[in-house]
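Missing here is one protein chain; the remaining ones are kept as they sit in the complex.
A, B and C label the chains in the order they appear, each numbered from 1.
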């Protein structure tokens, strides 16, 4: 069983390679009657697309999405929604030299070991270009969540290399995020991040960082016991994004040094609504949402492709030295923001529908 | 669709509440002909069971497993393996007082919101007792991995509260882990951890920490593109363990402050085998194993139940003060070690079988 | 991926061999709050159990079901319901002689080819004893359907060998079915069937036949486009019953000789409710229920085990002659009736919950 699909009731199946005809997704389980336009989906793709600013890759791909099915008169019909994003700017020759090299930090070696063949140009299925399909489908999930439950998902760049935002998630001014090209809600810090990214690119190197995500409006009760806990499915979704190396929810790793009396969030009665005082738990207890904001963070490693000379081996195991070619992001964080949001939306839409089933007899 | 099952080809379906007749699992997909005894499964359960040392809960539950199907003459038949662990030490009266309280850090509130009813005694399905089913099934996964691929999975306690092991994963002396009751491979640090846990319990409080896991012997090629990446499934499995709040693989969150030139692990030719120099990647690139050791860490929050007085609200939203009753672990870390191993084994066994399918035509 | 599970939202996972500790099932997805008692489940098992009349096998197995989880105070909790039926009357020695023979019409040969091993006694997993698990889980599905939607499922024996009931399904007097041991609603025909079965057993031979099933109360709208059509899932469920060789819905095979003008059922307005005149379609159009009664038939081959001398080969391919041992039904039809009902209930409960999801936004 391949792993190109995700979700149970709200389910995305993806396809496509970076340098074939295109990438896309089929979305099953979207209820009928949801208003959705091509432009709404395109908006999210534009946030992810290459070439959008001076700190992202200079590849120019319009990433125009076509809705092949499941939508009639800008409204879903309840049948599968197929989305196609054709590839356009394919400079395969950029990759010719790379065909025989196992690039460090890339999937060249592992795909070769797994399949015995390798779709060299652009990394084939291992390319981050495949995330465009998730972002397109995620746009529909976002719309469903907003329209039916008032759920709002917002991610931002929390750190780039050593530069870290110290504002807590719930205190972030989300209106600032899209005001700068690095998508950090603190304008001053954002400027520093941009400068650092530009300098690092000039140095032929790359940077990693952390994306933080805040979800408001999730009602209590989403998530399923034992394995499909809300945080478990979020963790899977986030580790399924290219270059991610970690996930934490609420207090996360830092919370492990607190004691229980410090960490527990007492329940309180806020004008008839039961909430918690504090949110170390990050909006989930026992795998199920509490109604408090869901807060999580995702770690991204520095981009593997760098312009400096690196050592590695070729397909025959001979040592080689090479420089990265192709046009890559010196730091994936700004473009990772809409991907994190899209993946979160896919997880949450699935659990929203699942809770409808659980509550069927109530 | 409920979330009580996990895995695609090697699939566990769990059942049972902490204070009903018992807990258990049905394991589908285990190939025929694997030698397995009740004692091998019992061994892993004994590592997880309550009452095993002075720093774990004093509940005494033998946790004896019965194999109901799928094994004949100590060998698997290829049909579903049902495992049943009957509950014995059920002091429900310990929980009577708790029935009307939403305990901070527990799933009382979220289960009530989700189901509209709540199986109060022992937390019902939200109890960590349900992990016994995973540990039992995981024992079979471990055996399959060891026998067929020589895979060895070993976890240990890396930190308890502020006390942290600084030895790198690959340098750990795994023979030391089971030599102390806290399951930390550094004897001196282990003694400090035990002392801290005992003191914290006396103080009516609790501790969290980090478990690290090292898996040797995974061949290159396990993991599936896009969503079912090896690290994505590991992340889900780990966040599905009670009280876990974070997961990281390889360099994890710390690696986000490195540059690409520092972080990339060059491929080298080691006597005909292609390996990497360094293991920031943690054994996985592009979602697929490289053949290097798989290394990951899991964050566990401090135990929610503490003996000190806490504030919260009752079912009617009235403020209450209460003390935790029942017999709980002041620190779940030592008992989390076999659970982390079991969940890792379930993920890896599933991907091992999936790779057999992928390689069908080669 | 093994095939021991069935259903998507309302999902049964079965386990157990005929001569191991027991057989059972885990039922995921049953909503919380459904009233159900052990006695209600036991009632259906008693309709299926061996030894219930002179025309069924004389094996005496009480088939007592134990509810291991998911039910508290005779009400479902929404968590997995595990059901265990321990084996008791195991005369393995009846089968010793058979161990080396590939019995005609049995799964001995195919299991050997598939697994390379064979659980000889009682047929292991291929035994019809495994249907007890489906019947137990089906009892819960039946209750859910009746309580929530008023759905009533009733099957009966339509033919035994050459003896066939000519009454149309909707004209059958269902109150007569359980009044005779062959479960045919026509008392006179039932008496002939009993006599034929007894005579055939004396002759050392066996009989097949057809079970018909009528489901009233299914609302319009159940069933999913393309592959999970209601009739497709019913067909799968029925062909998954031991000894079944065919399925037809509505007009079935006989309807293929009609013309469209004869076969089409016109829609009519019956006091504000849209129905059809006639029911050639059998309650399903385009894979989705119309609100008319669902009517289908299942063909069962004659029992493979017979007391007469038969020819075959042994494990080494040598020709052998042998007589069937063990205590088997000369005609499986009467005991197939509750199994057909249970499988239909599992399919319908699943689709009932699925339609709740589809209608989520309406």
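Convention: a residue touches a chain if its C-beta (ideal position, glycine included) is under 8 Å from a C-beta of that chain, and two chains touch if they have at least 3 such contacts.
Just so it is clear, the structure is predicted and the values come from calculations on it, not from any experiment.
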Identified contact with the non-displayed chain, of B:3, B:105, B:208 or B:225: B:225
Which residue of A:40, A:66, A:203 or A:314 touches the chain not shown here: A:66
In chain A, positions touching the absent partner: 1-2, 4-5, 8-9, 11, 13-17, 20-24, 26, 28-29, 32-33, 66-70, 72, 75, 77-82, 84, 114-117, 119, 124-125
Residues from chain C at the interface with the omitted partner, ascending: 1-6, 8-9, 14, 102, 104-107, 109-111, 113-116, 125-126, 130, 159, 161-162, 200, 204-210, 219-221, 223-229, 231-240, 242, 245-253, 255-269, 272, 274, 276, 280-282, 284-291, 299-306, 308, 310-313, 317-319, 354-355, 357-359, 362
In chain B, positions touching the absent partner: 1, 9, 29, 31-34, 78-79, 148, 225, 353, 356-362
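To be clear about the criterion, only the chains that are shown with their structure count from here on.
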Innermost chain, where centres are averages of C-alpha coordinates: B
Remotest chain, chain C as reference, centres from CA atoms: A
Where chain A and chain B are represented by their mean Cα positions, the distance between them in whole Å: 26
Contacts with 2+ other chains: residues of chain C: 1, 9, 29, 32-33, 78-79
